[in-house]
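One chain of protein is taken out of this complex; the other chains stay put.
A, B and C are the chain letters, set down in written order, and residue numbers restart from 1 in every chain.
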């Protein structure tokens, strides 16, 4: 599953395809937040801000507004104080939540241990809540933010039948909600989807990945229409940016487990 | 009505008697707040803190915790930034209100344009709310704090039938509330009262003031039992403290109008 | 970050006739007086002013006939006396007014900043203000769903515009309030539009060096105006104290029936 692409002389890792895909969800007028355990979103936010979305408001779980990309060093904990380097302001997570409650143009990256065809997510438990087979870490901000954000970007580095299930064991987070000003994107190590009335709509497959491979690794059928484009890979300059922010290669951690 | 007392070689003004009486309501375990237009309470809080109540938490409408008495200079506006001199912390008024809601040992000084026998106060309007004869400045924190504080100290520099009325035109603030952990004191330019089941209980008359004089200037009868003591005057040291904090004599302003 | 630095004439266009507005500061401290002068100059009308403990700002805007309604916990000049133009307009019903109490209006502004539709507040029950606000639709006595006890629900306040005077801001809207903050941070974050006036325009590096001093981050601001002495004659902590003599002069002229003359001079000159 680890498809390495060549751009110029450099190999491209699926992590980097995902980072680019995440960055493309960010517009300059957005406010974006990333939480704990979020190396890919953190890099995507930096990438977007340094390329097509210079005015995006960058907020993170280290309570830092717009950390300095020239001094930033991606660390294993997303709350690491080094993620607040040269920040312009301390913005408590609660203040970001207040922005969500006020209906501001907030975007959020969230993971999902299980994701269903409506892009509902489960981060609470495998099995029942009362007697779980696996007690997962918990949904963090998922239950609160998923109904409030304008852009919800779900991601998983484990595109599989175990993650893409017919019905989540527990609804920790809400995905697609009809009639709501909320765009739901799902980005995996194989593909990019949008959530809609039809279910998960396959928007692109990563370089070297087939549509069949994407579908075979899901417990439900995504909606596929016509020719599915290839997810754009980062350019050489973009790769350089990503690598400078993450000299230790922490972006690959989620792929090693 | 301006009774000047001699202590040593210095004349004592009713303002100073009132400051001393106010200070005596403050205990070391209290948290005390003063609001706008409160020169006498401000001086009383300093006096208490420098004498019998060194640990009282001093909060004011300049959002300052424990301003430095050695640098303090009483100014016409109680929110003057000079009332925050060398403060230990900025404490927003809302934070003091939070302390009140949490049921902390908070004390507050409040004025009253009208005060009745239960120590209910009116700061809203003379006449009806809809068509007031006089629109008063408004109760400020009165409605919110009077039911919450543990010590309510009301003051007026105009002990008169106009202030002490049978029934206030508008209940801006609650005075005595049976069964509540709340001590209500009324300090005037003539006397000191406590509010109780019986109504206003005359506790002391200021030096040179007679009990008759106190009663004649009220529209209702206070409760008087036995010999009424004289309100203690500040000592020479206390006067010195007061004068150092208020070199411009702002404590007399309310008496001049 | 987007450029937000504009001149006052441009920023005042953000205000529409009929808007609800709140200003920074209390009484004679950090009130955005220079911007209020611009509001009067621009001939804004029918404003609904909302604040905890205002003074000259409310009074002079009322005198300038810019005001339809006021909401406040107290309006006055402390030891200098009542607010003459407010009082006259209220008693003669030239303006509408609703009296509030500090603990309710400040919590309503804080709730507004949090995006909460309402907030519950202790105290107040038993006073005559409850009936006034239940009629107005701003408060409601409800039952605590957990304890069953009666408590006051206060509807959040999100003014159309907040005008906040600060000591330091950058051209993008990062703003630092030094010393007493009152409810100004909540006002700024809860208002639909935010106008920052600042004693000094500093480089953004100032905030990178002292991020804790950034009390209102840039993304809240719609306009930043460089207004040295922008709170005068009220105080700006660390910059200047209130000019009590000027405030007394205003009051004296009001009492002599010369408030229009005062305003004319104030709008014209400096």
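A few notes on this one:
Everything that follows uses one rule, which is that a contact is a pair of C-beta atoms (placed from the backbone, for glycine too) under 8 Å apart; a residue touches a chain by one contact, two chains touch by 3 or more.
Given the structure is predicted, the values throughout are model-derived calculations rather than measurements.
The chain that is not displayed touches the following shown chains in the complete assembly: A, B, C. Across A:75, A:201 or A:228, the single residue that touches the chain missing here is A:75.
The residue touching the chain not shown here, chosen from A:43, A:64, A:115 or A:165, is A:64. Against the chain not displayed here, chain C makes contact via residues 107, 115-122, 137, 140, 142, 144-147, 149, 151, 153, 155, 178-179, 211-213. On the side of chain A, touch with the chain left out of the figure occurs at residues 35-37, 39, 61-64, 75-82, 84, 90, 92-94, 97, 100-101, 123-124, 129, 131-148, 170-174, 177, 250, 253-254, 257.
Chain B meets the missing chain through residues 31, 55, 57, 64-66, 68, 84, 86-91, 95, 98-103.
Everything that follows uses one rule, which is that only the chains that are shown with their structure count from here on.
Placing every chain at the mean of its C-alpha atoms, the farthest one from chain A is found to be B.
Averaging Cα coordinates per chain and for the whole protein, the chain whose average falls nearest the overall one is C.
Averaging C-alpha coordinates per chain places the centre of chain A 41 Å away from that of chain C.
Spacing of chain B relative to chain C, judged by their CA centroids, is 28 angstrom. Among the residues of chain A, none is in touch with two or more other chains.
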